[in-house]
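Complex shown without one protein chain; remaining protein chains in place.
The letters A, B and C name the chains in turn, as written, and every chain counts its residues from 1.
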Amino acid sequence: MREHETELRVRYDEVDAMGFVHHSNYLRYFEIGRTELLRVSGGCYRDMESAGQWVVVVHVDCKYRKPARYDDVITVRTRIHKVTIGKIVHAYEITRNDEKLVTALVTLVVIDERGNPQRIPEELLELYG
Amino acid sequence: MREHETELRVRYDEVDAMGFVHHSNYLRYFEIGRTELLRVSGGCYRDMESAGQWVVVVHVDCKYRKPARYDDVITVRTRIHKVTIGKIVHAYEITRNDEKLVTALVTLVVIDERGNPQRIPEELLELYG
Amino acid sequence: MREHETELRVRYDEVDAMGFVHHSNYLRYFEIGRTELLRVSGGCYRDMESAGQWVVVVHVDCKYRKPARYDDVITVRTRIHKVTIGKIVHAYEITRNDEKLVTALVTLVVIDERGNPQRIPEELLELYG
Partner (left out) sequence: MREHETELRVRYDEVDAMGFVHHSNYLRYFEIGRTELLRVSGGCYRDMESAGQWVVVVHVDCKYRKPARYDDVITVRTRIHKVTIGKIVHAYEITRNDEKLVTALVTLVVIDERGNPQRIPEELLELYG
């Protein structure tokens, strides 16, 4: 699978004093999106971590067009944008009833427990490549 | 030391749509309070964790009287309420200009990496006992 | 309805350095539980807020038995424990495969936009009373 959609309902604690989802929380929604994309593809981040393969974010480029609000049901569309032997880039689009709210590119690398960069594991290359 | 005061300024992401600090965030303020009490007493949670002594919360009893708001400067007063060989109870009081906002008792135990309960380490008993 | 169960999957950002859900996040799970209980009962917190009825937490009494971990699927069971003209108390039980993790009582009151306490609205008394 190279694309997946996840539905979320905005929680009360995710909203700020303006009544909008705090901009940092979209990064958490993206993380849910890629976790679920991996899961439907047959992988699991928790198992990767147990195996000493830690996935870390090295770059976020995120554009905010319109705000989501408390109790909104939003859709996180996650897509594999680019895979190399050293990194994976996902593209995200968050919508509410087809209205585009937020888009982003997030780049991941894999490190070992000492922080040394690893090649993207074969299984991920096969799942996404 | 058996008592300590820490000042904090409320952050934007800690406030909810009513403009109040989300009630869950006071538990985070308490954690800062006990961390700083331990630090001024000569101890350090990070070192305890590195030594395989994990401190976990087993009980929170928290009363909310008045809300803190964005950008407020608040004081977290942390006090050792009770120490036994199996647990530590801290009492907390959060105030803004002497106005009492939130009070709580939080009970901690120490576990090892497998989750087995440990006796409270001697050094903590000495610091707080 | 006086009782409801909601399933959640633990998110990566909700877990702390021990690999456990941070104790403050269970309060956020409870909030989701009572929101969903209200929704299946025919009510909506968002509409109450729009109508100037703000629901605030005044007391949390929470016991932590076992930790939830990243990617766990947990069940939040929310039950009406007590309703008076001045407050609502919900009881919560969070489980993972029938293993009891966390239990709590959380007391709510209703205030207006100036912070003055209100009687619990008739519609809530009817839904829950």
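Operating definition for what follows: a contact is a pair of C-beta atoms (placed from the backbone, for glycine too) under 8 Å apart; a residue touches a chain by one contact, two chains touch by 3 or more.
As the structure is a computational prediction, the values presented were derived from the model and not from experiment.
K.L.:
Looking at the full complex, which residue from A:Glu3, A:Asp47 or A:Asp61 touches the chain that isn't shown here?
P.N.:
A:Asp61
K.L.:
If you put the missing chain back, which residues of chain C would it touch?
P.N.:
Listed in rising order, the touching residues are 12-13, 15-19, 22, 24, 70.
K.L.:
Touching the hidden chain in the full complex, which residues of chain A are there? Just list them.
P.N.:
Looking at chain A, the ones touching the missing chain are residues 17-18, 20, 23-25, 27-28, 31, 49, 54, 56-67, 115.
K.L.:
Tell me where the left-out chain touches chain B, residue by residue.
P.N.:
11-13, 28, 31-32, 35, 44-46, 49, 70-71
Everything below uses one rule, namely that only the chains that are shown with their structure count from here on.
K.L.:
Can you figure out the chain closest to the middle, judged by Cα centres?
P.N.:
C
K.L.:
Measuring between Cα centroids, what's the chain most distant from chain B?
P.N.:
Comparing chain centres, A lies farthest from chain B.
K.L.:
Could you check if the interface between copies chain A and chain C is built from the same residues on both sides, meaning over half shared, or from different ones?
P.N.:
Both copies touch with mostly the same residues.
K.L.:
If you average the CA atoms of chain A and of chain C, how many Å lie between those two points?
P.N.:
27
K.L.:
Of all residues in chain A, which are in touch with two or more distinct other chains?
P.N.:
Counting only residues that touch two or more other chains, chain A contributes 12-13, 70.
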